[in-house]
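Quick one: the structure is below, and I'll ask about it shortly.
A single protein chain has been omitted from the complex, and every remaining protein chain is retained in its original position.
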Amino acid sequence: MIRTRPKEQGDQAPPRTLTHRVLTARQTRLGLIMMLVMIVFALAGPFFAPHSPTAVLAKPYADPGDGLVLGADSLGRDILSRILSGGANLTWMAFAATFIGVTLGTTIGLVAAFKGGIVEALLMRLVDIMLTFPTIIMAILFISMVGPSRVILVVLVAIGLTPGMARVMRGAARPVMRREHVMWARTIGLSSRHILMREVLPSVTSPLMVEIGLRLMWSVVGLASLSFLGFGVQPPASDWGLMVSENKDGLAIQPLAVIIPAVCVALFTIGGNLFAEGAARVIGRTEGTRS
Amino acid sequence: MAIETTTAIAVKAAPPRRRSRKATLAWQIGVRVLMGLVTLWCISVIVFVATQAMPGDVAKIILGPSATSEQVAQMNENLGLNQPLISQYWDWLSNVLTGNMGDSLVSGQPVSELLSERIFNSATLTVIAMVLILPLSLLVGLIAAVFRDKFVDRSYLGASLVVTATPDFVLGSLVIALFGTVVFKVLPPVSLIPPGEAPWEHPRQLIMPLAVMTVVGVTYLSRLVRVSFIDVLESEYVQLATIKGLSTRRILFRHALPNALAPSIPAASIMAAYTIAGSVVIEYLFAYPGIGSALVDSVAGHDLPMIQAIIMLMATAFFCFNQLADVLGTLNKSR
């Protein structure tokens, strides 16, 4: 008649945080791997280029041969070398812009949600104004005046990312601020730092990951597009976006000079999006089953 | 004392609840529009400052590094750069508001004349794209929501993931390679519209740019439609409608559609704003004679009055659609 204790807790899965679950989901992993491959390709590429990316080695749009594996581009430069060295700038600029934009936006969003009242109202008004502001068009304006400085490009893209980021993070942090465990922390007088870092931030890491993936993708899209329009890396230096516009008139003769750089950019951004959407899906599923 | 004041406020505030809600809504929208005008003014200041009052010599930027000092002085004189900044701004703004945007430095013709046809071309392209995007997004979003997690929905999600991530110029280049030059060669790879002719007289030229714009727009908007449809289809009132024994058609179109549509309308407006911003890339890629490609050309030619005019125009349009979305969103929330 001795009863075994009910197996009430024994059969539950070991504790896995949402962050862990996000990072181990198949789709997010695939996205991470794709991004990683592209980053390594872009950063290590210049060291493997067989020729100088700026040297004119053959006739325009020359066929493959004579040591030019993929042929020559519109000015007779080696396509392969230009592809290999055309991603480094894009990569570091995208990461720098994402880092600045995400940090700035997250800070604004969290501070707004935490402070509330007039501080929140002012910050969010500012964000609203920034959101209706045509950042892309403004970027073109500045670059057309000042010239295509890489630092300015990074700053402009970062500013473009900030308001959306701030709005999302404030949206994520606000319900957390209203949660009872945060109120409890306030009632016993824990410091603002403790509350922000220990009670609020861990609860918004998952949406943060989604946003980082998305913003990284947008940075790459924005920077590559600006470069395509001629506002980014300047010729004769090589860049994927620039290569597409340089060689688009010869698309019929030398399609690879356009298609390969275009696909490189796309692989990078698709990786970012895979990660972001995979993370969003994991979070949605977890939170969907919780209620 | 404090207690008495709070009571007094409570008594005054309580009864006219209904009317005050409408009033606050009007007030809210009023504030937004006002803030909008302020933002618009900020844009004009920025455009002015960036183009005319930059540190460094604007005239040199325009004339290029090889200009002589007499040329620079002459240019400064022509542009009115010798006058104080405030009066420069005032002259500039009043000119812009009356439609006088100066003469092109490249061709010498008035900017307004040069741009009118380009604006018409761009507007045609954008309007046709929007006309295609709106119903298509609704249809695609609805189908994906109804077949949620089925094969149709999954393949739609996968495709939209790729399209969302791919920059417009990449998508466009691949489309050109596919239909214009490399594989099929059925469509013209560039969309040149001769001056003086309407875009619709050259439908074949429009197909590819329109296709790219539509695919990008539909991908963005239909995802929002899909999500709001799914939310509505999972709602208790749709469940109750099913339980009442209503037909699927009635549930979809009478119960779900009006509720799912509401959040999509502001999104459509935002999408219009981004379509305008994105048209620069599309027009440049297809060499379509709109204001987007005009901007790229003007920047290359340092045509300052043209740049000012186009940037003001696009920023205002972008801003207006965004503002519209904002107001629509506020209206939605208040329901």
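Observations on the structure shown:
Every chain is named by a letter (A and B) in the order it is written, and numbering of its residues begins at 1.
By definition in this document, a residue touches a chain if its C-beta (ideal position, glycine included) is under 8 Å from a C-beta of that chain, and two chains touch if they have at least 3 such contacts.
FYI, contacts and distances are computed from a predicted model.
Between the names "NADH-quinone oxidoreductase subunit N", "Alpha-ketoacid dehydrogenase subunit beta", "Dipeptide ABC transporter ATP-binding protein" or "Cytochrome c-type biogenesis protein CcmF", the one given in UniProt for the chain missing from this structure view is "Dipeptide ABC transporter ATP-binding protein".
Across the entire complex, the residue among B:N78, B:S155 or B:S247 in touch with the chain not shown is B:S247. Looking at B:Q28, B:N76, B:N259 or B:T330, the residue that reaches the missing chain in the full complex is B:N259. Panel shows subunit B; residues 2-3, 6-7, 9-10, 13-14, 234-237, 239-247, 250, 254-255, 258-259, 262, 335 of it touch the chain omitted from the view.
By the touch rule set out above, subunit A reaches the unshown chain at residues 1, 3, 6-9, 12, 15, 17, 179-181, 183-184, 186-190, 198-199, 202-203, 290.
Methods note: only the chains that are shown with their structure count from here on.
As a whole-number value, the distance joining the C-alpha centres of subunit A and subunit B reads 22 Å.
On the subunit A side of its complex with subunit B, the touching residues are 125, 128-129, 131-134, 136-138, 140-146, 217, 220-221, 224-225, 228-231, 241, 244-245, 248, 251-252, 255, 258-259, 262-263, 265-266, 269-270, 272-274, 277.
Partner subunit A is touched in their complex by these residues of subunit B: 35-36, 39, 42-43, 46-47, 50-51, 54, 61, 161-162, 164-170, 173-174, 176-177, 180-182, 189, 273, 277, 280-281, 284-285, 295-296, 299-300, 307, 311, 314-315, 318-319, 322-323, 326.
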